[in-house]
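Not every chain of the complex is shown here; the ones you see sit where they belong.
Chains here go by letter, A and B, matching the order in which they are written, and residues are numbered from 1 within each.
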């Protein structure tokens, strides 16, 4: 039994966090947030990501990737969430996953090395299908290739084949666009219903991991602040009502960490309860991220409500991601299907 | 049980309704209208409109006519609050003055203060700010360090206040200042009424997470205030402040309900537009928050009854604050649930969500200011339930 990160995985985690702390900290994030007209895709960050192999994580070695698993990918996602980092990492990874899972050898050869190296930016359209208008595509405006639903399957649409219209969103740590696609795109021949479900599961796990990263960081920052902040002659964090709220959050966030880790492994290993694990991870991660970021504001007192403070980066990102690929109510509906409609053996 | 108003009160209601319907342009009632204006323009428009309303006799409803009020009943005040919300009247630009300062002046101000303060406030000739919180004194108000040093007939004031509503538009500020050197906690504080139009006072907007700036910071750098411009006794400012804060009694709860219920209906409309109004789980969630809003309405009727009966509400204000602020925050969390995967978008299907998002963000502040929910629970537990400190 080994339910934990390996040393290698921990090192990967430390590398991502280390880079963000030193080279793309919250001041850098603020720069992106305060430039809403910009593309939200800082070149320096993307270059470093590519050099460190973040977009290559799931690409097979034969296509110049790292050939690692979803466990490693969720390590990166969690670290990016903790850093509220902008950029098209998730979309690029998921586009590559679609091509890995369902692409022809030619499509794989054409795209996987470019996506792995960061030379090409990918995106995944969560809704709509081609031809048509696909709303709320993360970093759709800077994507070289977008994976879209087309008929019952999936297709690739290159930048030349869509026009992107930015969509305003109060989460300034990412950019969204609505894509108008005329054609049906270039079909991914292997995209069966099972593959589409698997791609969605993988996307859901990465979003859950980002939320878990947000939640843990929001909690840690709040604990640190309340240890120091004095009111009534004592640290705010010595008040029992605040202690208990933070203790409950610690338990919740820890459970969400377990859940994201397990879901990643369950999907990779094809465990029989993978679908349940994904829904559990997303429901729990979404709930604790919303709770922890709201608590971050409340337990910082007034300062946490200001623009100058970083709390709103976490809060707003959590609000956006909690809804992606099904909010907690939708995940619970899925959990109910899996545990109520099926009579246990 | 009698939930009706008197004939005189209902007569007042219809007079007010006529005036409001004649004096509120249609476009003001359009969702998002006020958010579309820049801050200064919005302020000027509201300031002037409110002055006209005062001149028409619809201000200071409960205060004596000799000071510029209307001499009405608590019921008329409740009607006034409700009808102005119902008519989409703009929010007052003098909220802290009207809610807190005015009743305190009426209770303990000198005759001169009553004359000088009430009338000009009602006509918006003087916009009042409140200077209580400081960077190091939030929930713990008594930790304030802003100092006033006696210099002849004046105090010379140095320090900083935060969370000052309308700071950049303010004319005067009622401020808690430590005027006794070496004093600490609740002693040696005075409530000084400081003119903001002087070189020693600098007011700056404070940008919030929503991007708006309802609040500001006020810096005092050798600001001067005559010692007679003190409300209550010099050195007795803590008592003045406690009296002042006691006027947050939820007497305007019926108006709050009217406003929140309208917001609920807006959220339902969005749910309908997104096709989520038939989702049973979402309906249960909406009903849960509506339950709390209905309770708020009933609680407001209870408070109004107590006021009319001349009963002391004691520390019940904390309950009122908890009920409205937590219900209001819940309401806007439900809004995010309704939006689901589109929670942060500026618009969906052509519906401009930005004014609603602004409310949702604002809802995060209401459990912090004016005594956080934690402070209100302490008060309720200790002062109402009698649990030991």
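Heads up, the rule we're going with is that a contact is a pair of C-beta atoms (placed from the backbone, for glycine too) under 8 Å apart; a residue touches a chain by one contact, two chains touch by 3 or more.
Since the model is a prediction, treat every value here as computed from it, not as a measurement.
S.K.: Only one copy of each chain type is drawn here, so tell me how many of each the full complex in this file actually has.
M.R.: A x2, B x2
In this text, only the chains that are shown with their structure count from here on.
S.K.: Based only on mean CA positions, could you tell me how far chain A sits from chain B in angstrom?
M.R.: 40
S.K.: Using the touch rule from the top, collect the residues of chain B that touch chain A in their complex.
M.R.: Checking each residue of chain B against chain A gives 133, 136, 138-140, 143, 162-163, 206-209, 211, 279, 281-282, 333, 336-337, 339-347, 357, 364-365, 367-369, 372-374, 377.
S.K.: Provide the residue numbers of chain A that touch chain B in the complex, in ascending order.
M.R.: Against chain B, chain A makes touches at 126-127, 135-136, 167-171, 176, 230-233, 239, 241-242, 290, 294, 297-298, 301-302, 305-309, 311-312, 315-316, 319-320, 322-327, 329-330, 332-333.
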